[in-house]
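Data first, discussion second: the structure below is written as structure tokens.
Removed: one protein chain of the complex. Kept in place: all other protein chains.
Letters A, B and C mark the chains in the order given here, with residues in each chain numbered from 1 onward.
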Amino acid sequence: MTGETGAAVDERAQVLSVERGSGRTVRALLSSPQIARSAKPMQFVMVKVRDGADPFLRRPFSLSLIRPDDGLIGITWDVVGRGTEIMALWEPGQEILVLGPLGNGLEIEPVSGQPRRLYLIAGGTGLAPMFPLAEAAKARGWDVSVFYGARSAEFLLDYSVFDGLGCHTQVATDDGSLGRKAFVTDLAAAALAGAAPGDLAVSCGPIPMTRAVKALCSGIGVDLLVSLEERMACGTGLCKGCAVKAAVSEGYYHVCSDGPVFRAQDVDLGGAKP
Amino acid sequence: MTGETGAAVDERAQVLSVERGSGRTVRALLSSPQIARSAKPMQFVMVKVRDGADPFLRRPFSLSLIRPDDGLIGITWDVVGRGTEIMALWEPGQEILVLGPLGNGLEIEPVSGQPRRLYLIAGGTGLAPMFPLAEAAKARGWDVSVFYGARSAEFLLDYSVFDGLGCHTQVATDDGSLGRKAFVTDLAAAALAGAAPGDLAVSCGPIPMTRAVKALCSGIGVDLLVSLEERMACGTGLCKGCAVKAAVSEGYYHVCSDGPVFRAQDVDLGGAKP
Amino acid sequence: MSESSRMPDLSVDLAGLRLKNPLIAASGVFGYGEEYAKVADIGAFGAVTVKGTTLHPRAGNPPPRVCETPAGMLNSIGLENPGAEVVAREKVPWLAKFGVPIIVNISGDTYDEFSALGATFEGVSGVDALEVNVSCPNVQAGGMAFGMDPRSCYRATRAVRREWKGPLIVKLSPNAPDIVSIARAAVEGGASALSLINTLIGVVIDLKTRRPVLGNVTGGLCGPAVKPVAVRCVYQVSQAVDVPVIGIGGVTGYRDVLEFMMAGACTVAMGSGLLVDPTAPARIMEDLRRYCAEEGLANPQELVGSAWK
Partner (left out) sequence: MSESSRMPDLSVDLAGLRLKNPLIAASGVFGYGEEYAKVADIGAFGAVTVKGTTLHPRAGNPPPRVCETPAGMLNSIGLENPGAEVVAREKVPWLAKFGVPIIVNISGDTYDEFSALGATFEGVSGVDALEVNVSCPNVQAGGMAFGMDPRSCYRATRAVRREWKGPLIVKLSPNAPDIVSIARAAVEGGASALSLINTLIGVVIDLKTRRPVLGNVTGGLCGPAVKPVAVRCVYQVSQAVDVPVIGIGGVTGYRDVLEFMMAGACTVAMGSGLLVDPTAPARIMEDLRRYCAEEGLANPQELVGSAWK
């Protein structure tokens, strides 16, 4: 069900807006017609945050919005370091080099017959790629439940869109500052227990969360796809930098070219950085 | 007559305006009250063109405007490389680190009795520090003549200010695209021949020009001060990077801490980079 | 000296190989071409160097394997590759379709392995040159050790030379105390060209975990940060040897290509710059051509070594 890595383009995208959300989160809307046209949910882009050698490498960000008809893409990030800090200062009108779409992404097949349910389990900025995914899934007839958690309210992205799409959304924070004071796995456990064959879970978030979700789903027997992150230099499969240990062989997968979406059973989540 | 290197401050200056002049020349007005208060004509500042390590070093620029009462300074530059290119994109309101005032500068003594004439001989952006100098000299009763040249019209800064100050201004370009088709020394030669004791010449421009002016003045016997440039790392005397050969001893002067203004006879202009 | 009216010619002879332009994909940032083909045009390069290949397949080092540094990056991939057999049988034939000269970068733990690598690729159609990596800082045994003293470098080169008849490039380490003597030893051993430089050795500490970022602790430093070291190595070595030099280290634009050429390199390879800007090569060669036209150069080769000639 995960897609094929296709051709990518390096597009000079125009910044249309930069909005600050809660805490240190920021969302930018970019005009990037070529990428918007071919992108699939759960794919990502490599962004050159500014010209010159500092920062040197591009930064990977999931597409949090894909509007092929309008030629628009969105990315949503947490300010965690130099790159994301500079990005938060982007001005509308500015042009940015964006390489994408990258990674396999996730193509949701249309529901035919039997109703099917998609469980989206996300932590922090891991919610970003879930927006296009939920949209596509709803359009193809899936029921969608969203389980979203973060350390505290200020690390939560704006998740109101899911209500508009008609998803069932539950929220938890570690400190109880918004939603239930619980881990996101606590929220998802009851729902997943009622999963039927053909249902699917997708998770994206910090490795400890993903590991817990994997344990939960494998216990219940729900198919789980996990979207992973690893430090990247190229994002295009050139450098072999973004290694994640394979569950069965001695070898490694590469997050950018084999993923970022993997079948949970294929990857060794102990091997990726905690 | 050259000043003493005094205390400098590293001031967070606000960009008030960035104006493009002819060719690739740009002029910025900065709010920098501390530097404005203590700066003398022919001093310079070290500018951090943007945050981060690329570009790494600050760039030296002469003060082309000093307004102590308004807390303003101006710098005027030619876009010749990465640093000056980034500076040309400064936005009003942006804050820039500016270290200064630096260098000895030049204090013009008031004229008492006998009228005295100041000959300012400049090439290209070498005119920049002449603005505050001419202003100060006029205010202290000097007659001021300006001889200004460049390769062609597009390398000339806007020199109309000198007319407003009541200076005699003559312009030459190598290609005749503006003013006389001549070298600036050709312009100055006749005037300097009429110089009286107590008159003073000051030059600032490319080394070949400065060398020619030095030859001219020493032939005629006019006192000449030259403002020099050399690649700088600190601008504050710390690194000993900006060496210029001393005319008499085996040693070196340092442009930033011993200069940038030198008595022409003290420096070996063959030793500086052509 | 030049006819500015003609379209400048960028072609260059590299130890008997004819390259249509002097820009080469460096080893380790181009894989075996499959991924690159999805992003940009392989035909933009004068030649391509494939990932460091060992006799037997290698899984590579534990992650994290890459990490940014000021104006550069560290890598400790650990020579992840499918092994010489697969490269010779599958990877090279696929890549050869693009019609761009192929350089196979090889790495051995012992002199015998170097010999075996030479023998594996001898006669394989599509392999236009071998590049002997005596400078990889990211593997335990061998690797850089062969590039640290003249005698080992001579022996490793000789080991390949005996089995491999084609153009032989030796890639040197800037970590050697006297790179000129290593370069001379490589030439004596049979090198027909030299690549300078491989990476410096660096460590970055993660302030959160208070431990090294890389799974392998140390990694190879490359990117614009190291360019002055690379240009220095090229400047020194190109004056001391008679074989062509490939300049490598921090190339991101045509100005870097010019700088290496003036320092004495006749061709230039692009490493980490390609990771950041995979579509850059076509643009860089266009810029180089325009520069040559403006400066009245018939071929940028006229600039090679201008800094010391």
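Odds and ends about this structure:
Keep in mind that, in the parts below, contacts are C-beta pairs under 8 Å (C-beta built on N, C-alpha and C of every residue); 3 or more make two chains touch, one makes a residue touch a chain.
Note that this is a predicted model, so its numbers are computed, not measured.
Looking at A:Ala53, A:Ile73 or A:Leu224, the residue that reaches the missing chain in the full complex is A:Ala53. Checked against the hidden chain, the listed residues C:Val100, C:Leu117 or C:Leu200 yield one contact partner: C:Leu200.
Contact residues of chain B toward the unshown chain are 5-8, 10, 48, 53-58, 97, 99, 230-234, 236-245, 250-252, 257, 271-273. Where chain A meets the omitted chain, the residues involved are 53-54. Counting the whole complex, the residues of chain C in touch with the unshown chain are 69-72, 74, 148, 175-177, 200-205, 207, 210-212, 217-219, 221, 223-229, 231-232, 235, 250, 255, 258-259, 262-263, 303, 306-307.
Convention: only the chains that are shown with their structure count from here on.
In terms of the distance between Cα centroids, chain A is separated most widely from B.
Interface comparison, A-C versus B-C: the higher count of C-beta contacts falls to A-C. One finds 36 Å separating the Cα centroids of chain A and chain C. Annotation for chain C: residues 70-71 touch two or more other chains. Among the residues of chain A, those in touch with two or more other chains are 53-54.
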